[in-house]
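Here's the structure, in structure tokens; my notes come after.
The complex appears here without one of its protein chains, the remainder shown in place.
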Amino acid sequence: MSTVHVEGGAHSGQLGKAVRTADGQRFLDEITGQRIRLNGCAAAAYGALYANVDVITAFPIRPYTAIMMNLSQFIADGLLDAEYLHADGEHSQISAAFGAGSCGARAYTGSSGVGITYGYEMYSITSGARIPIQMTIADRTLDPPGDFGSEHTDALCTRDMGWLMGWAATPQEVFDKTLIGYAIGEDPRVLLPQMICQDGYFVSHIAGEVEMPSIDQVDRYLPPFNLPFALNPEHPVSHGPQIHPSQGPPLQLERARAMENAMPIIRQRTDEFAEVFGRRYAHFVEEYMLDDADVAFVISGGHAVTCRAAVDRLRAQGVKAGMARLLWIRPFPTEDLQQALAGVKAVGVVETNLGLGGASYGGILSLDVTTALYHTPHDRPLVTSFMAGLGGETVPMAEFDWMAGKLTQAIERGHVEKATHWVNFED
Amino acid sequence: MTASSQPPGGGLPPTTVVRQNLPLFDEQGRSAAVDDVAGRDLHYLPDMPEEDPYQAGHRTCAGCGPAIEYRWTLKAAGENTIMAGPTGCMYVANSTYLCTPYTVPWAHTPIASGGSFASGVSAAYEAMIRKGRYKGEFPNVITMAGDGSASDIGLASISGALYRNHDALFVCYDNECYANTGIQTSPTTPYAGMTTFTPFGKAIPEGKSLPPKRLAKMMAEGHPHAYVATTTVGYPVDLMNKTRRALNHKGAGFLHCYTPCQKGWVYQTSMTVEISRRVVEAGLFPVWEYDPETREYTYFRPPIQRPVTDYLAMQGRFGHMLPEHVAATQRTANLVWQEIGMDVPRELRDLEDPERHKKLREEEYSMPLNRGIGA
Partner (left out) sequence: MSVRGTRVPAHLQLPIAGVTPPPTEKDGQRLFPTGNFRSYRPVYRDKTPPCNNACPTGEQIQKYLDFVKHERFLDGYLTILEDNPMPAVTGRVCYHPCETACNRKDHDEPIGIRNVERFLGDLGLNLPENPIKETLPELSGKKVAIIGSGPAGLACAYHLRRGGHASVIFEAMDKPGGMLRGGIPHWHLPEEILNAEIAKIEDLGGIEIRCGVRVGEDVCFNDLVEEYDAVFLGLGQDVGRRLDVEGGDLRGVAGALEFLREAGMGRPVKAGRDVLVIGGGNTASDAARSALRIGGGRARIVSLESPDELLIVDEDLEQGRDEGIEYVTNTSLVRVLGENGVVTGAVLCEARLAKDDDGRVAPQLVPDTEYEVACDTIMIAIGQVQRLDWLPDELAERGLIKTDQYGRVGGGNVFVGGDVARGPAMVVDALGDGKRAAHSIDTVFRADELAPPEPVEVMPYERLNHAYFRHAPRIEAPMSPPDERRRSQQVEVTLAYSREQAMAESDRCMSCGVCNGCDNCYIVCPDVSVQRDARENGHYGIRLPYCKGCLVCVQECPTGCLEKAPEMDFDEPDAVVRMETAFAPYDGAHAEQSAPIAMLIEDQIAAYDATRRESLGHNGDGARS
């Protein structure tokens, strides 16, 4: 175990490795190897504790608040040495994390629902400045209606703002993705902020077992963060100057390149995670029963757990169903999804989000999925979008059965009935 | 390192955060903040630092007041400084086309993020030094926000930052308008100040009819543990010393600095510093310092008291004012004199009568200048 400050590096502006508090070190040593029952919020907080974040910026909104409550307790108990900043609103919250990250601190923040949209200005700025802070999101329906329940619309609103964006389906995955997210985002080839999303309540407030690694495992996996152009008086630089319009295209191309550069890094870090921690995740797309499937659900987040069970039941009923769960939505895994769905005849996108007036007049996710499949080198499947699980409603097994029926009908008919179906409101 | 040499639990003890303590300049008889008991002349400045972290080659307008403030503040702060600049003319003009005049680290922030971004910077260095990641002294963290930013749009989140008492300095450079976007009214635009959002016309002859927001008082009253002061670019020693006092104060500081805008106010470029003295001498911008230890205000009492017309007549933005508007402005100034503990001379009291300003209508009012050159 190495707790000695690492001096120097490629240039002398290099920041050293953060020490942990004595109590924190002792606590993590004690729980190493244990499987603790944690809900998604607590799992995220443990992830931040293991990542030994420097600055945490908080503002209360359900349901993600519990993450910050856990972290404030860690700090109060002396387990984590971090600046805990109670911001005056989400805009300030993200902005403060951005400021901390600009100095080379490992910064952590999060939000839910309208809190995410209140801070909207900051997303493009943070990614454009290439500051890899992490934001954990427990999804919540945007107002109206006033509603605590999960809906992915809040995070998906920001999908084109240049953040890496992934959904976790279980508390264990939330924990793991916290570490994986930093490992990807802080890679000097990437340098992008990450949104690590989980469904509100379905994941954030339902406990599952989470395996606690050793500090050594984390240190091996996650190197100290060093921002090459940090705001450091020893190596002054200016961030975010104004440009001439002619300078816009090359800078935007640069941002696009960063997002695409992240793809091989995501694969690499996912594999390394398996190597160090022993848990292997798909790089981008979790494939379930897809090898010989005729119909397939494309889904993200916690409803995948139900979906997997529904696929099992459909298979028992003789329907050749399968599931493709998207672990990352930004960058969108176009090639991986094309590969995963090769041979599938009809694809249903389970939205759990609202994209009013879009090309499909239903959800947001289907737009990306449809575009990816339009360009597939394999036979192009039929695609339709299912509006389900809105406002935090569950998506029960029966609804997956209904959706499979619609997909089967489309295969028989040779075309989809319509681009979007409102589940439960149609025959 | 052997296990036995480590503290219980195996962690290293946190590193102590070492903070800077900047010496103050001799302001005997030279500054706005002290009385001239020594009777010495004002014009011989003490030696200021050689370094200029705010360098030449920036595209502010000629005679830019905020540019003077930026220069003095950064001169006082020195090289161990990190600066944040919320959107405003001092963002756009200084960093145009991927250029930068700053020899210290600087970052643009959104217009509402001046306070929060600097909070993050300050928090980052607290944590990184404590956790052994950064080896240097704690840097000066300075945000310089325009008046639109600092007094609108959630006070640029500066209130939150002052409340949390980050070790940082928040400066409002106040040119009394949104200048960058083409001179729109801000909450600090004075009564009757013409802007493109408050033009004058038959129905609204005064242009702006609202009195300005008292930003610094709001900051001082609302955050009693913070160091708060006001100053202008008419008084270099005062501004630089207040910068240093705010930086030396362990915790948050707020400096409200009056900085004329030549384009927005329509005056001759050479008069920037003169106007900045005159506004104080006309009683329209009280200069004071709030001490969080004693919770007391110290007001600067200028050696000269002038009628407000000495100030108004220098600027095109007041050119439309009618006698009653001038009288109302004098009334405001007289209230300021009383507030800062100065007598209102009979002549100034008389000028609260609009009749006294009738000549403004009839004859051309000549600009009361000190001298004929440079103007």
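By letter and in written order, the chains are A and B; residue numbering begins at 1 in each of them.
By definition in this document, a contact is a pair of C-beta atoms (placed from the backbone, for glycine too) under 8 Å apart; a residue touches a chain by one contact, two chains touch by 3 or more.
Computed from a prediction, not measured in an experiment: that's the story for all the values here.
For the chain missing from the display, the contacting residue among A:Q247, A:Q317, A:T371 or A:Q409 is A:Q247, taking the whole complex into account. Here the missing chain is touched by one residue of A:P60, A:P188 or A:G405, and it is A:P188. Across B:W72, B:Y134 or B:Y227, the residue that sits in touch with the chain not pictured is B:W72.
Residues touching the missing chain, restricted to subunit A, are 9-11, 14, 128-130, 187-189, 191, 219-221, 223-224, 226, 228-229, 236-241, 243-244, 246-247, 249-251, 253-254, 256-257, 260, 263-265, 267-268, 270-272, 275-276 (touch as defined at the top). What subunit B contributes to its contact with the hidden chain is residues 29, 36, 39-45, 47-48, 51-52, 54-65, 67-68, 71-72, 95-104, 236, 262, 269-274, 277, 303, 370-375.
One rule holds in what follows: only the chains that are shown with their structure count from here on.
Subunit A and subunit B have Cα centroids separated by 43 Å. Residues of subunit B touching subunit A in their complex: 1, 6-14, 79-82, 84, 91-92, 95-100, 102-110, 112-113, 115-121, 123-128, 130-136, 139, 154, 157, 159-160, 163-164. Partner subunit B is touched in their complex by these residues of subunit A: 1, 3-5, 15-26, 29, 52, 54-55, 57, 81-83, 85-89, 91-93, 95-105, 107, 121-122, 125, 129, 224, 230-244, 247.
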